[in-house]
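I have placed the structure first, in the form of structure tokens, so that the comments after it can refer back to it.
Every protein chain but one is kept in place in this view of the complex.
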Amino acid sequence: MRRIESRLNTHSEEFQKYRAHNRKLVSGFQQKQEEARFKRPQRDIDRLQKQNKMMPRERLELLLDPGTPFLEFSSLAGSMAYDGSAPSASCITGIGIVGGREVVINASDSSVKGGAWYPLSVKKIIRALDIAIENHLPVIHMCDSAGGFLPLQSELFGDKYMAGRIFRNQTQLSKMGCKQLSLVFGNCTAGGAYIPALSDYSVIVEGTGAVFLGGPPLVKAATGEEVSVDELGGARMHTSVSGTCDYFAKNEREAIAIGREIVAQWEQKPKTQIQRETPEDPWYDPEELYGIIPDDIRKPFDVREVIARLVDGSRFSEYQPDYGETMICGFANIWGYKVGILGNNGVLFNDSSLKAAHFMELCNQNKTPLVFLQNITGFMVGKEYEQRGITKDGAKMIMVQACSEVPKFTIMTNGSFGAGNYGMCGRAFDARTLFSWPNSQISVMGSDQAANTLVTIKLAQLKRQGIEPDEKELAEIRNEVLGNFENQTSAYYTSSEIWDDGIIDPVDTRNALGISISASLNAPIGDARYGVLRL
Amino acid sequence: MQPKYRFSETQFTVSPLKHSATRLIEIASDQGGSHQVNAGIRWLDHCHGELTVNGVVRHIYAVQDDQTLHVHMDGKVWQVDIVDEFSDAGGASDQAESGLVKAPMPGVVLDISVKEGDQVEEGQLLMLIESMKLQMEVKASLSGTVLLLGVDGVGASFDKGAQLVNIRPHDESLESGRKGGE
Partner (left out) sequence: MTARNSDKPDTEPLFKKVLIANRGEIALRVLKALQSLSIPSVAIYHHIDRKSPVVQMADEAVEIFGGSPSGAHLDIEQIITICEQRGVDAVHPCYGFLSENAGFARALEERGIQFIGPSPEVIELMGDKITSRDFVARQGVPVPPSITLAAGDPGFMQAVTDLGFPLVVKASAGGGGKGMSIVNTREELESTLRVARSEAEKYFGDDRVYVERYFPSARHIEVQVLGDSQQVIHLGERECSIQRRFQKIIEESPSPVFAGAAGNKQRESICQAAVAIARAAHYTSAGTVEFLYTPEGEYFFLEMNTRIQVEHPVTEMVYGVDLVAEQIRVAAGHSISVNQNNLTPSGHAIECRLCAEDAFNRFMPATGKVLHLKAPSGEGVRFDSGLYQGQDITTAFDPMLAKLVIHASSREEAITRMIKALRELVLLGIDTNNEYLIRILEHPAFSSGEFDTAFVERYVGDLVASIPDRDQLDALLTAALLSDRKVQILEKATPQPYGAIGYWRN
């Protein structure tokens, strides 16, 4: 495999400009993330201390093995919802190493509204468990939650992919043989009680841990019985009388120690073997990524320059380099794992769609995972292309992509508009993990197009009401629509709504992919099979 | 978790950061400050290795005994204790220890001169202990009442650091904790 020859001039004005722009975006993101992770009202910090509870991230750091990474998901979930009162959607999820085992972590953040479940909290937990199911990973739950956030109960209870799905996922994990451990640090009330109950192993902390279907106030209201939290569902009772929890811990540290010991004796099933070599750092400096992505979503860039800063040794074996040139396909290694990479250099035409489909078939045949570097405004439109069957060709690409048996990983590096999102494995297509760069944008059509259309619609609406805005009002309307639009297409909105698994610094992409690929190999890779391809 | 060790009264957090061809390790002390070192080890047998830290090569011998690591390096023996992050941090307050008499060495009790409830003066002989043919008098570190004897009786053996006698100081207000002049 030959090294990509970068044609980038890292001293050019353009490079410097882009670099400054992206560095600013990244530091803005990191600041938001820092706040979401750590900024808490003093009274919440005090409350935890008085209850003798550790801060949730302290628990996490104590749980994880030394010298190992932790890939956190959706740190900015809920950041643009609920008036910002639920940072990180009051929970922490991710993939880490405990006792040498790859595990998915689902931890309540009791420093946020007592760990209460907002609708997005439920979605985030479900997503974490879906990741566990798809990748056959065990799960460690760190339970400390006040339960569902009552004012928003209608958004988190009744539907198929709401609270119940958490417990349904737990049962499926168990059925698959993926182990679950619950460390009960606080309340597990009502539905929440099922998390430890449906876990294979559970540890409960004396004094603070409590598991019950109804808490004392509810019990009193329902039957008049008066009982304390500890009597009703405390550690002593559940570990010696009811058998609902397995291990009694005097304090949180002991609980974590017991948990680690439990995990350390879990079997380590053999992982799916794919081609693997010794890892190597990229030859080009990943920091250069900041200077590659333009400051304007409409400006193009060569995705090969991005690939060169992501893959081992910057080596890339390009597939069909002279055909379908708006689609870049090729093989490379990431952290030693052989992967097939697809990246966009423009809109998708017939040839590029077909090339992508064929390339993905090759990868499926070879059991090579797929990595999608999204920067796509869509498929080519127009009479010539329709006649040549661009819709069919796009459909073939989507069919092969969606039926792929190999694990898929998506990075939203820039734009993700319209059907291009589908072909390039957007959220609906079950990438094992999907991350966004801070500069990325997503919407059903390109921003200019969309903005203009929306303004047109708004004007028509006003006209029906008999209003004719003047120049100034027109400009205001345009700005408002654009503003809203930009808000809703930004990576922050995407991440807040959990349409991705988190925003990441471009420089962190390599590690995120390496961990994701490794985690995915806990599940088998099926033989290639597709639906009907409209030829 | 982060590996923590105690050496010579100071606690250190020694975190492995990266492990590829060599290792990157971060060392932080509880007195503040941290720095990173590049290290590698080539084990010649189960306890003899060639350690390289920031380019300097040393031969080391290292053996672990439960929670203590014994290391021979640079011509002398060092002892490093492993700190258990998962056990309760902090022990008895200083004030509670003031009346505690601990064994300065492992040994056996030869003679006990006091019993529980006795009033003792600072410097008073409490018991006679012996270790490897070295006899020692154990004296009261302050005046007070003998709360309890930590050993069963004459002939009982104990480890270094074992509580031999606990004396409740006459000065009841432990907060001020001082006798006489401030």
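Just so it is clear, A and B label the chains in written order, and each chain counts residues from 1 on its own.
As a working rule, a contact is a pair of C-beta atoms (placed from the backbone, for glycine too) under 8 Å apart; a residue touches a chain by one contact, two chains touch by 3 or more.
Every value quoted in this text rests on a predicted model; they were computed, and no experiment measured them.
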item	value
Chain not shown: contacting residue from A:G207, A:P279, A:G346 or A:P469	A:P279
Contact residue for the chain not shown (choose from A:S6, A:T68 or A:T391)	A:T68
Residues belonging to subunit B that touch the chain removed from view	3, 5, 7, 12, 14-20, 24-27, 37, 39, 41, 47, 49, 51, 53-54, 56, 58, 60-65, 69-80, 82, 104-108, 110-111, 128, 130-135, 137, 157, 159-160
Residue ranges of subunit A at the interface with the undisplayed chain	65-72, 75, 97, 99-102, 264, 268, 271, 279, 335-336, 502, 504-505, 508, 511-512, 514-515, 518
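In this text, only the chains that are shown with their structure count from here on.
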item	value
Mean-CA-position distance for subunit B and subunit A (Å)	47
Contacting residues of subunit B [partner subunit A, same complex]	1-3, 15-20, 85-88
Interface residues, subunit A side, partner subunit B - complex	61-67, 251, 253-254, 256-257, 260, 279
